[in-house]
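Left out: one protein chain. Kept in place: all the others.
Labels A and B are assigned to the chains in the order they are written; within every chain, residues are numbered from 1.
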Amino acid sequence: MEAGDLQESYQVRLEIFEGPLDLLLFLIKKRKLNIHDIPIAVITRDYLEYLARKQNINLNREAEFLLMAAFLIFLKSQMLLPREQLQLNEESDPRRILVDQLLEYQKMKITSSLLRKKEEEQQRRWLRPFVPVPLSLEEEEILEVNLFDLAECFYLLMKQKEDENFKVLKGREVSLEKKMKEILDLLEKQPVLDFLEYLKQQESLEEALVAFFCLLEMVRARLVIAFQESLFQTIKVWLRRERIAEGLG
Amino acid sequence: MSKDIRSIIEALIFVSSEPLSSAKIKEVLTDVSPEEVDQALKELQEIYENNNRGLCLLQSAGGYLLATRPEFDPWIRRLLQIERKSRLSQAALETLAIIAYHQPITSSEIAAIRGVDSTGTIKTLLEKKLIKIVGRRASPGRPLVYRTTEKFLLYFGLNSLEDLPSEEEIARLLEEKDIDQN
Partner (left out) sequence: MSKDIRSIIEALIFVSSEPLSSAKIKEVLTDVSPEEVDQALKELQEIYENNNRGLCLLQSAGGYLLATRPEFDPWIRRLLQIERKSRLSQAALETLAIIAYHQPITSSEIAAIRGVDSTGTIKTLLEKKLIKIVGRRASPGRPLVYRTTEKFLLYFGLNSLEDLPSEEEIARLLEEKDIDQN
């Protein structure tokens, strides 16, 4: 597919893709590729081309789209390994994880379109919008509750109670600054950082995304050099020594 | 066609929370003549009068409404009581939430948090066996102390009290921006 072929699909803004898997499935279908034997080089190029042209994308999702980009590049490098080493059987195919993920996601997309149909039909049916008033029973509001209601109820009560003094304790939130410092500290200690290895060590998807975003920021700020060559199996990161002094300050 | 009109009218009366006037029906069915609407209404009433089923079509307060036949009242009362028993009131939910997170706790401590006396609700929760008395506080008046029961855990699908969502988790869930609300 030439750049022009992507032109029309580009009319669709990135936001309408729920995530990287959604976009990948779209690209695979567009090229009529066999999902079980995806030419990674081709799909990576399409994917990157798509990302490069986007505008106004949701930053929350951008990190996830970029993480997939990194993974595709990683896969591409894997696929370039000498043939005899690769033995393209099902088990050792580096694309296996991606294929499984795409298949499962595809199933869920099909199901959600079935649910959409059911929703449409059901929405055209109307129930009685009111509960008949029980004759002599007390007028207390009755309700069905679940755990979320219980916890939410308690939380709201406490909030009311302790109003202005109340501190909202956020969950383990990973800040960009903190993560960036962590990465820089690591780079101080070791000359080269194996970035995919580092991503794997992250405790949550969220944290991994923040880490990846940090990397992009640091490359943009010219604090580090990120290098990825087809023969290497990962993205390697070096510190730009001359910049670090004036760097993050 | 007249049959369809009757059905549409029946559906309209069903979803209407107050008696539905024929004027209103004519307003909705713009492409049907007023005479046809009146005729359909008459036919619908006859159908309901003759079929002797569970529902009847009443004409009151200047409109039509569906209701259950009066002779089924005893069963309906019985049903509503059963439905009621298996549910919690807002007051019961609040009280239960406080006990769950603050146990062991006394009645006056609950009242202090809720800002209202909770004796009645505590009684209801005891009857539903969602809470139990576990002793007395060694403070003036030696008030009774409450805890949640095993049945409470069962009701909410929990293994233990440690499984209750923490305030942090709930706060996060409540404050999370709706990314999907485009």
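Note that contacts are C-beta pairs under 8 Å (C-beta built on N, C-alpha and C of every residue); 3 or more make two chains touch, one makes a residue touch a chain.
The structure displayed is predicted, hence computed values, not measured ones.
When the whole complex is considered, the residue among B:Leu29, B:Ala111 or B:Leu126 that touches the unshown chain is B:Leu29.
Among B:Ile9, B:Ile98 or B:Val145, the one in contact with the hidden chain is B:Ile9.
Take chain A: the residues that touch the chain left off the picture are 18-22, 29, 32, 60-61, 64, 68, 101, 104-112, 114-116, 118-129, 131-132, 144, 146-148, 151, 203-206, 209.
Summarising the interface, chain B meets the missing chain with residues 6-12, 14-16, 20, 24, 28-29, 52-55, 66, 68-69, 72, 75-76, 78-80, 82-83, 156-159, 162-163, 165, 169, 172-174, 176-182.
The definition used in the following text is that only the chains that are shown with their structure count from here on.
If you average the Cα atoms of chain A and of chain B, the two centres end up 40 Å apart.
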